[in-house]
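The structure appears right after this line, and notes come after that.
All protein chains but one are shown in place.
After this line comes subunit A, so read on.
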Amino acid sequence: MKLHLKVWRQRDADDRGHMATYDVDDASPDMSFLELLDVLNEKLTVEGEEPVAFDHDCREGICGACSMVIDGQPHGPEKATTTCQLHMRHFSDGDTITVEPFRAGAFPVVKDLVVDRGAFDRIIAAGGYVSAPTGSAPDAHAVPVPKDQADRAFTAAACIGCGACVAACPNGSGSLFLGAKITHLGEMPQGQPERNSRVLAMVDEHDAAGFGGCTNTGECAVACPKEIPLDVISQLNRDYLAARRARRRSA
């Protein structure tokens, strides 16, 4: 396959950046998109040019490291697919493909296609966990979880924190990510003691990080490679209201 790539190049955080055009003549339809970039980088290295920097880790669609907006869509045009699992057979010979970093004020570009998604880590650190005394592991099924709740928690827990929702959102909001974490922990018995403080702290951190507000356009749920459903945002909103009410009562 012959492909024309338009790739965002940016030397460092302070560089203004620009789109550069490259041709890859020896792409295989069985390559993943990241392997296509590997091939491009080999070519660039041989030519003495700086290779294109991009995030990647497991390359099997579960770590959330790969990112980039391909032809205007986070993780590219395939539904429920991360960039590393996006194969070139979904493109046609001679295509021109535009590749940009995830765009968000809270995700500053580090270099080329690499963005700093530390804001998500800070949201998790603010409350996206359950506090438990460590020690020996508790017996399995010591705490029964109703099937419906377990299913919903699992659906939400599929979130890999890649940030595609933010990249897709016209408001640059991280609400789908937030909602996924709130729903995941909120459906579990272990998540109950910190349910109120969690949502308040995580929303505060989300807003402070400079993410926008949700306007329920639903763009995030379409872009999400793990198909997190939009109703987790409704759950987030409900929990947030309940937590504020509870805080007023106890104040």
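Basically, contacts are C-beta pairs under 8 Å (C-beta built on N, C-alpha and C of every residue); 3 or more make two chains touch, one makes a residue touch a chain; residues count from 1.
Methods note: contacts and distances are computed from a predicted model.
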{"item": "Per UniProt record, name of the chain withheld from view [\"Ribose transport system permease protein\", \"Succinate dehydrogenase\", \"NADH-quinone oxidoreductase subunit N\" or \"Anti-anti-sigma factor\"]", "value": "\"Succinate dehydrogenase\""}
{"item": "Candidate in contact with the missing chain, chosen from A:V69, A:L113 or A:M188", "value": "A:V69"}
{"item": "Contact partner of the left-out chain, one of A:V52, A:A180 or A:L230", "value": "A:L230"}
{"item": "Subunit A residues touching the omitted chain (full complex)", "value": "6, 8, 17, 19, 69, 71-73, 98, 100, 103-106, 109, 170-173, 203, 206-207, 210-219, 222, 229-231, 233-235, 237-241"}
